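The complex appears here without one of its protein chains, the remainder shown in place.
Read from first to last, the chains carry the letters A and B; within each, the first residue is number 1.
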Amino acid sequence: MLEALLAGLFNGLIYAAVAVGLALIWGITDVINFAHGEFLMLAMYAAYWLYTLGHVDPTMSAPLVAVLLAFVGFLTYALIIKRLQDGPPMTVILATFGLSLVLRQVAFIAFTPDYRTLPDTWLSGSVSMAGISMGRPSVVTGLIALVMVIALFVLVYRTRWGHALQAVAEDRQVAALVGIPPDRINAQVWMLGSAAVGLAGALLTTFFYVFPSVGTVFALLAFVAVCMGGFGSLAGAVIAGLLIGVIEAMTGYFVAPALKTVSIYVLFILVLWYRPRGLFGRW
Amino acid sequence: MKKNILAGVLASLAMAATLPAHAADKVIRIGAIYPLTGSSASTGQELKEAIDLAVDLINNPHADAGLAGIPMAQGKGLPNLGGAKLQVVYEDSQGKPEVGLADAQRLIDQEHVVALTGAYQSGVTKTASRIAEQRGIPYLNAESSSPDLTERGYKWFFRTTPNDETFIENMMQFLDTVKSVPTTKIAVVYENTDFGVNTYKAVEKFAKKYHRQIVANIAYSANSPSVTAEVQKLSSAKPDVAIFASYVSDAMLFVRTMREAKYAPPVLLANDAGFIDTRFIQEMGPQVQGVLTRDVWATDVTGAKPALKAINDLFKAKYGKELNGNNARSLEGILVLADAINRAGSTDPQAIRKALIATNLNANQVVMPWAGVKFDANGQNSEGSGLILQMDGPGYKTVWPTSYRTDAALPKLPFAWK
Partner (left out) sequence: MTTQTSVSRKTRHLPVLWAAVIAVLLGLLPFVVKDSFTLQVLLLAIMFGALGASWNLVGGFLGRVSFGHGVFIGSGAYTTLLLLHYANVSPLIGIPLGGLISALLAWVVGGPTLRLSGHYFAMATIALLQIGLLLFTNWDWAGGATGLEAPIRDASWMLLFRTKVPYYRIAVLLAFLTFCATYFLVHSRVGFYWRAVNGDEAAARSLGVPADRYKMLAFVISAGLTGMWGGFFAMYVGFIDPDSLFNLTTSVQIVLVAILGGVGTLIGPWLGAAVLLPLSEGLRVMMGSSGAGMDLLVFGLAILLVTLFLPGGLITLRRRRRGTSGR
């Protein structure tokens, strides 16, 4: 029982880490980034190559990868999103979908479809918690993810800049009227959100395999977490991520592993039934 | 506006339809449907490599005494058809059954192939072979192990590889020879797809027959972000033997998760697939010393017959790696198909089909460690069998049947993490 709970919590932290970047972008700029999973994939490849070619451990290269992804996020915003965000909302969705295909295929062509792992990083090995052995990479990644989430929290809710973000999220035009430049804020949010998923991706390589479609493995759960937590709420996305991890682990252990994913979606529908705006959604 | 639409549609169609259609004269064409993109792309491309080698051996002369007894491998083309060359036309299935269907149609109608082969994944094989059956074109399947493929009552479907029933029975026979650890309680961990479910059903069937019991039935969704729940369930069931049916990605994840959870089943026995993938062996090999797997090929069986060594050396010379159980079978499949077409002496599908039915190759005429190739009434080769290998050192070594075993110290049990 405890085993399942612990495993679920740490899995949940990782889902939350991937989701929080998406929550930022979706919540503040109101754009569903279908390419979010591919951002994760790019981050993972970056960390993989930095390790394989440059012998930099992912824990060290994570900040660098975050910066790299921030750049990718900025480019995506400047070249694609900015042009489309004032038009029909579905066009943006379509564009990010096209982008995700392009990124995935570029990775396929450039890196081949082979599955790659990093067998020996600083984090490799097990840790013992309450007599239960768990993988050190996932535990440490989970903890770092927690720190990152708290840092983002402070940033968005306790700083002036964060207040500007929230203002833009509430109403772009009014925010512009009081002197907050919505375009610049949007770009910054994209950079921040992408950096978050970049950090998560780099750390993920310490225990998960990399291949061109690895984004699809995590992306869907990230979307569910953000939605279940409620749009506009960072805390919601994180708590939802944790919930998903725990429910998944518990169902898998006590009921049947084949049904563990169904329980996530059933939980999701139930949450939406009783709270149509997610757990903590603001709009 | 309607004109615009019509123009657009026609333009797109024109582009789609301006694809080369050759006249088949001195070239005999067969179609090959494989997952060249998608999640099984790395395997699909390995299969293509082996098939390309087979075609090369058939068409181009080479001096290799080892292959002397193998029909069609002398580089003379297809002698009974005037030395015509064999050409394989590939189509990417993307791993999807409906794409396989489209590929089969296209290959038959536009590329005018005389036979089809493929498609690795059972679901794709089902739809592609269905088209072949409807059109009366011979279909030779060399790698799909799902038993129900030869239980459909098809007349045009032939399969050289043994299916999961044979393989699981081989596993049971191997377990019977293990005396150092108990082997009665079995747990099956399998992905919830055609491949995994068939593995489980076969284990269910043969466990009973061989007096073993299944203590855990763990189905999981392929490519999950985490398998900790599955591993926990497995360890709490305390099985003697854990049988795995997983592809590369999940195999890697399971190995990692079990290792980190410090859980090692006393006998870790895989049903091929991910565990014999070159990449898996490369990346995870050092960590899974002692893992057992069912396979159809191992590098050390090359010592048993000269043909096996010859074919492996040729493959290694061309691609820099050894053959594995997947692509060795693809290679053999092409040779069998070419042999049948040759014996038919024509490109008439009925003739090829009759020739396939009459196939009777003995142990020295195949490049596989089998007793030969002979199709039963369902189109299933009844002379094939599997091997049980164990990871020892940089690769797998044969453990069973003992006639192929080169290292008498194997198997080393119980399994434990190094």
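By our rule, contacts are C-beta pairs under 8 Å (C-beta built on N, C-alpha and C of every residue); 3 or more make two chains touch, one makes a residue touch a chain.
Just so we're clear, the structure is a prediction, and the values are computed from it rather than from any experiment.
Residue A:109 is the one among A:109, A:129, A:150 or A:174 that touches the chain missing from this view. Residue B:48 is the one among B:48, B:259 or B:294 that touches the chain missing from this view. In the complete complex, the residue from B:74, B:87, B:105 or B:382 that touches the missing chain is B:105.
Where subunit B meets the missing chain, the touching residues are 1-2, 4-5, 8-9, 12-13, 15-17, 19, 36-37, 41, 44-45, 48, 89-92, 94, 96-99, 101-102, 105-106, 108-110, 122-123, 126-127, 130, 133-135, 146, 148, 152, 154, 192-194, 196-198, 219, 221. Residues touching the missing chain, restricted to subunit A, are 26, 32, 80, 83-84, 87-88, 90-95, 97-102, 104-106, 108-109, 220, 223-224, 227, 231, 258-259, 261-262, 265-266, 268-269, 272-273, 276-278, 281 (touch as defined at the top).
The rule is simple: only the chains that are shown with their structure count from here on.
Within the complex formed with subunit A, the residues of subunit B that make contact are 37-39, 41-42, 45, 192, 218-221, 223-226, 228-230, 232-233, 248-249, 252-253, 256-257, 259-263, 279-280, 283-284, 286-287. Those residues of subunit A lying in contact with subunit B across their complex are 3-4, 7-8, 11, 14-15, 108, 112-117, 119, 125-126, 132-138, 207-209, 211, 213, 216-218, 221, 248-249, 251-253, 256-258, 260-261.
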